[in-house]
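All protein chains of the complex are present and in place, except for one that has been dropped.
Just so it is clear, A and B label the chains in written order, and each chain counts residues from 1 on its own.
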Amino acid sequence: MAEITLQHLRKTYGKVVAIKDLSLDIKDGEFLVLLGPSGCGKTTTLRALAGLEMLDRGRVIIGGHDVTALPPGKRGIAMVFQSYAVFPHMRVYDNIVFGLRMRGVSPGEQRKRAEEGAELLQIASLFDRYPAQLSGGQRQRVAVARAIVMQPDVLLMDEPLSNLDALLRLHMRAELKRIHREVRSTTVYVTHDQVEALSLGDRIAVMLEGEIVQCDTPARIYNAPANRFVGSFIGSPPMNFLSGTLRTVDGRLTIERDGARIPLPPARKVTAAPADGTVLVGIRPEHIEVTAAPAPEALPGRVVVLEPIGAQQLLTVRVGDDIVKVSTPPEFQADAGQQIWLRFNPDRIRLMDAQTGAAILS
Amino acid sequence: MVVADAELPQVAPRGRVDWTPYLLVLPTLAFLGVFFVYPMAQAIWLSLTDQQSGALSLTNFRRMGGDLYFIPAIRYSILIMAIAVPLQVALGLVIALLVNSRFRGHSAFLYLTAIPIGISDLAAGLIWLSIFTERGYLNAFLDAAGLAAQPITFLTYEHTSWLIGAIVVTEVWRATAIVMLILLSGLQLIAKDYHDTASIFGAGRWQTLRHVTLPLLRPSLQTALIIRTILAFQLFATVVALAGRQIPVLAGEAYFWYSLYRSPNVASAYAALILVLSAAITFGYLRLLRQRELEMTA
Partner (left out) sequence: MTLRRLGIYSAVVVISAWVALPLVLITLAAFSPREILYAWPRRIWPERFTLDTMLFFVRSAGVLQSVVNSLIVAVLTIVLAFLISAPTGYALARYRFRGRDAVQLAILATKMFPATVLSIPLAVAFIRWGLYDRLIGVAIVHATLSIPFVTVIVSSVFVGISYELEEAAMTLGSSRLQAFLRVTIPMALPGLAAAAIFTFVLSWNEVFAATILTLNNRTLPALIINSVVAAGAPLHYRFAGGFFMVLPALIIILLIRRYLLTLWGVTVR
């Protein structure tokens, strides 16, 4: 059993606040992804969890034990570093059993576990090589094997895929998912790549400037971003944001903009009233429909450019002063400058406070 | 001044006030305090006290200044430095540029030309003695070439300029390697982009060298100049091996006053003089070069 609780972590480097006041609960066996732009404090959080950073404040609790004061080796964790940190002067086998040796595990048991780990990662044939004789992908497998033979309660990974080329990255992503299903260690995984996060995580904690801004399932993070930042960080292209006015018309919440009126489904409620009725309307590109004829609930716009992106096309539209990105089917056609109308799916609309950027619609 | 080491890793151990680094540098600082700062202070103190009475006085400097060898020692030290250092810098620069051009076999060339850094001034003096001595290799070559029927005596007080020449040649042979290594490590810090940019703008090799490489290399050239100039005052065993005391130099006089005349105080006066000259020259170089810099940027 190894659930993790982080309580009010704070870490500063001189004047730089790397983690502000971070609290998080991670369930046993969960795959949790820390996602955020570079410099937001993901690595620092992970290293604090590993015991490689001294915290200014806060407590780290793993499996019910307060490990805040324990050294890394006594926390029941194992870590895969971004650089892999495979020991260059040791053969692959010695790398893999390094931790077991430090623990005083018997040689027979070392061998057995190394073979199991190597099988899981398909590197048994590399045992006698030195890291210099391995490719980047193989080195990374060694790093993962070295971590999992420890049978850690908690497995930590800091951007493990960022040094691989695109194809290998896709492949290893699937591998990591498989491995997690087999070993079931509680896993904390750091990345700045939202696609990775969406595909791997049971839950994603999105970080910004040393704080967690939203921690939720990938679906919720994608569909119901807690604020403007999360919406614009996740998805490619990200969520569109346009200003609009929120009114109650005939007892229904209605968004008004450029003469269009978009009534919202009656089930949706505002959780906090916007100051002066002005709101940010958030809508994903795939939840916009393009029509050639005007309609009362459709926003008028002009086509800027249409780009094919494989299975879909990406349409860029100018609506007033805003730019809106729309996903369209491959057969859709439009010319630059052409007048069109955009119809937003009212079930999928997010409303954000224009000032704070926080979501205000249930 | 900075040691040209790599950027510090971001992963350096982190913490609040960590006393470990101070603990780690303590032995060095303590050792330098006892065996470096203290003797320097002691040198100045000794040079300012009378050997018999122990009272403060300028006797040592008077004895040093009144000595027959004193003026020649200063003259020759400066003269040898003034000829040898520019030659070392010029030749060192040529070798460094050659190595940096990465022709085939450049590493072997580098190692060969670096060999003299492992050779002491004494050994270098003895090596060149085998060449310049009366029945030495130079005369043998001249004889073989039919240029000298009788051996020529190069190393004699009758031809001080020849003696000085021999010393300069030996010094250039021995110490160019250090200059070369300083300049080469400087050259390797200069990003290749500058050269590419220069050649895109149509600069030829010589123009690139003059207007791009040399200005960028200035810090290393400065270092080489300062180190060589200061070390030139340490000149001792080479001179003794080739010329005995016929060409007196400052460090040599310190040695003779200490060993021959058993006067540590006058020897200390020489040491103090070398110290002051070294400091003055470093300071002077830095001032001069800084001034230039201001003019250039103004």
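Quick note on the criterion: a residue touches a chain if its C-beta (ideal position, glycine included) is under 8 Å from a C-beta of that chain, and two chains touch if they have at least 3 such contacts.
Just so you know, these numbers come straight off a predicted model, no measurement behind them.
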So there's a chain missing from this view; which of the remaining chains does it actually touch?
A, B
From A:Gly39, A:Pro71 or A:Gly277, residue that would touch the chain that is not displayed:
A:Pro71
Touch residues of chain A, complete complex, unshown partner:
50-52, 71-74, 77-79, 81, 83, 85, 87-89, 98-99, 102-103, 146, 150, 156
Touching the missing chain, which residues of chain B?
1-6, 8-9, 11-13, 18, 20-25, 27-29, 31-32, 35-36, 38-40, 42-43, 45-46, 91, 94-95, 98, 101, 103, 105, 107, 109-123, 125-131, 133, 135-137, 139-141, 143-144, 150-151, 173, 178, 181-182, 184-186, 188-189, 205, 219-220, 222-223, 226-227, 230-231, 233-234, 236-237, 240-241, 244, 251, 254-255, 258-259, 264, 267-268, 270-272, 274-275, 278, 282, 286
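As a convention for this text, only the chains that are shown with their structure count from here on.
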Chain A and chain B have mean C-alpha positions lying a whole-number Å distance apart equal to 60
